[in-house]
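All protein chains but one are shown at their positions in the complex.
For reference, chains read A, B and C in written order, and residue numbers begin at 1 within each chain.
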Amino acid sequence: MADLRVSVAGVSFKNPVITASGCFGYGKEYDELYDISRLGGISLKGMTLKERLGNPPPRIAETPSGMLNSVGLQNPGFDTFVKEDMPFLRQKDTVLIANVAGATIEDYCGIVERVSGTDVDMIELNISCPNVKEGGVAFGVSCESAANVVRQVRPYAKKPLIVKLSPNVTDIAAIAQAVEAEGADAVSLINTLLGMRIDLKSRRPILKNNVGGLSGPAVFPVAVRMVWQVASRVKIPVIGMGGIETWQDAIEMMLAGAGAVQMGAALFYDPYAPLKVIEGMNQWLDEQGVKSVSEIVGQVKPW
Amino acid sequence: MADLRVSVAGVSFKNPVITASGCFGYGKEYDELYDISRLGGISLKGMTLKERLGNPPPRIAETPSGMLNSVGLQNPGFDTFVKEDMPFLRQKDTVLIANVAGATIEDYCGIVERVSGTDVDMIELNISCPNVKEGGVAFGVSCESAANVVRQVRPYAKKPLIVKLSPNVTDIAAIAQAVEAEGADAVSLINTLLGMRIDLKSRRPILKNNVGGLSGPAVFPVAVRMVWQVASRVKIPVIGMGGIETWQDAIEMMLAGAGAVQMGAALFYDPYAPLKVIEGMNQWLDEQGVKSVSEIVGQVKPW
Amino acid sequence: MDCMRESQKRQGLYPIVKKTACARQTYDVTVLCPDIAKTASPGQFVHIRCPGVTLRRPISICQVDAQRGTVRLVFEVRGRGTAELAQLGEGELMDLLGPLGHGFEILPGARAVAVGGGIGVPPMLEALRSYGENGTAILGFRSANAVILEEDFLQNGNQVRLATDDGTRGTKGFVTQLLKEQLEQQRPDIIYACGPTPMLKGVAALAQQYGVCCQVSLEERMGCGVGACLVCACKTLRENGYEGYSHVCKDGPVFEAQQVVFE
Partner (left out) sequence: MDCMRESQKRQGLYPIVKKTACARQTYDVTVLCPDIAKTASPGQFVHIRCPGVTLRRPISICQVDAQRGTVRLVFEVRGRGTAELAQLGEGELMDLLGPLGHGFEILPGARAVAVGGGIGVPPMLEALRSYGENGTAILGFRSANAVILEEDFLQNGNQVRLATDDGTRGTKGFVTQLLKEQLEQQRPDIIYACGPTPMLKGVAALAQQYGVCCQVSLEERMGCGVGACLVCACKTLRENGYEGYSHVCKDGPVFEAQQVVFE
């Protein structure tokens, strides 16, 4: 039995497998299938100060080895979350990460401040949602705007602050460095790649939002590359995600430099995928004679 | 029998299906399987003035619904091409597109000038190869550098000039506009997305070049989105590619705004894929009662 | 509808014990999945992993045999996922996640009319099962050769009225005509409906006109199928009168007709 514990920005995880924001709701649904306390952590559904209805349906389209979504940050708002979901979640022995977003800098500051007053363990600043008109990815695509939002939010964050990066940029490592310089405690990546599908019969985009975010195994090689690039340019921990489906994928992501991983789309076709990853990882480490999973982080040997 | 002819930048194609650069060599190999004159066009293997050896192997890695390559523009150089391949190619009744690259602006000008003196029909300026240290994608990731290379090259181009764009950028439409402003006659997209795979056993990147370019069905939704964005922002024709495998994919790309399409990775698992696309497209147009394929270009109706 | 709360989700590989083709490109499959069958109720669905595609495909539960531990699914080949499903033969395994969602409210001792259009017919079978002769199935199809499950409703003891678009079986025209006739004759306590949106709209309007409670089963593209990803949104009226999004996989697929904002 290898030691699966990892520590990211001072927070201890029982294992490095976290469910990705927007793919696991606030945990209740999957807890009907298995005890979600078995997970290293949960990145909760993206939250805003006030309720958001999200985009009109259809909000999902299938793609080769992947999917597009255009949910658009639907969520009940902070107050409802605290009342209806926090009590259940806090009974669970797993790291809780509040994924937060806003349309303006003030929104970001407001939600970060409020969330800091709750029992969550970390805050993940989503500056990379491609599915909302204002805010979201708009903040995440230039070093200046990314740095600016982190600078402004930082004083309100009383919990370790993870900044979630967009892959729809020319130089993701530069943006990671910019947010590191403003005091981000960690970065997570990748959010979804912007994509589109068109229905031949109606000649309409399948998504009512026209475009949406690509995730799932298709994006895995892009995610590994970005995690590797970012990890080699920042000192803060990197949480890696994008297309992880198997324990092999999770190990690959950790070798590339991820101190922990998140899994999203894979849940939809295999709800047990995170548990299988934890188990497989454990076996592999034992076979390899590696005592602690943290030993493999960033251990890729580039040519 | 629908009319499959299309015209791109004044050049007539018997059908809109072109094989993508680097995936079809100089045509000889696939001509052993079928007459390559049945293709709308061929974008030839990326060419430089002088021979290039390319990157060390392994140069290919498999990914979910896709592949990474790091060939690195291996090619015999302009003179050898003209002597050994041009005579064969010119017997073929298909549009020949010379895909050209260089390490410096002077290289680009040189190869464009030389190629302009041959019998090829069009020139595709590759400013988006992710697999070479100098030149290649370096020119393609900012509006300024892309505009600059096109401006300098333009006077030497005596054939219609297509500029091939990189998807590894924040705003591909802005780059398309920048090259349009400098006189590009068309743009083609997408080149490959930068990606990476790591072998768990050796803990080494699978590619000796560490990173490589992702192509194949996995990237299709990203390509459709980019073609749609670019087509709505430029007036020059757009040639769409990235993950096209079936005739449905080709139609989807054309609805998004592509005046013609290119196919690459699909050839590797189905050498006949381009012919199947031509045939399927023809049948669909007949069923839909569409007389000419050019009528569907850009006909997506966004919500 | 407390029954729903108790239905316990399972995911596993379950053997196909019977498979027949029941119409052109339409298959009738019985799967042995005792743990799912045990708690499944009418109107719920299973989410099926199909080889070669990424996302699961939702298919309504057409019949449940809790004793035998089987669930019956009737589906039409529409695209790649259902085409792959259709390849699976008896003895092969199906990857099911279910039972999912919120089903029909069954009123013991009452009269029910179920209106099904095309591939919306299957969930009606289980919905009407307990009603026997107090249940009437009004079923619409494109054409005579697309008619499915007629015998099965008769075995339920239900009355069956058919309509086809081309008049090759039953009345020529829409199920809504038949429903209207039925409502004129005898008002049921509840109407169940599943089928294309225009049909559902029509049924909902008639139900309201005649003051009969009506439940409709909706379709939307799905991701997780359990309520976690929020992609399967459909517009509904909230208690406060404002419009908002509910989710077909969790709050539905069955909704009170008057709550649905048809677009």
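Keep in mind that, in the parts below, a contact is a pair of C-beta atoms (placed from the backbone, for glycine too) under 8 Å apart; a residue touches a chain by one contact, two chains touch by 3 or more.
Treat the numbers as computed from the prediction; the structure is a model and nothing was measured.
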| task | Check each of B:10, B:57 or B:155 against the chain that is not shown and name the one that touches it. | result | B:57
| Option touching the unshown chain, where B:67, B:157 or B:193 are the choices | B:67
| remark: Residues on chain B facing the left-out chain by the touch rule are 22-25, 28-30, 32-33, 45, 53-54, 56-67, 69, 71, 74, 216-217, 265, 267-272
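We adopt the following convention: only the chains that are shown with their structure count from here on.
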| query | Which chain pair has the highest count of C-beta pairs that touch? | reply | A-B
| remark: Taking each chain's centre as the mean of its CA atoms, the one lying farthest from the centre of chain B is chain C
| query | Centre to centre, by mean C-alpha position, how many angstrom separate chain A and chain C? | reply | 36
| query | Just curious, how far off is chain B from chain A if you go by their C-alpha centres, in Å? | reply | 33
| note | Residues of chain A that touch at least two other chains are 61, 63-66, 216-217
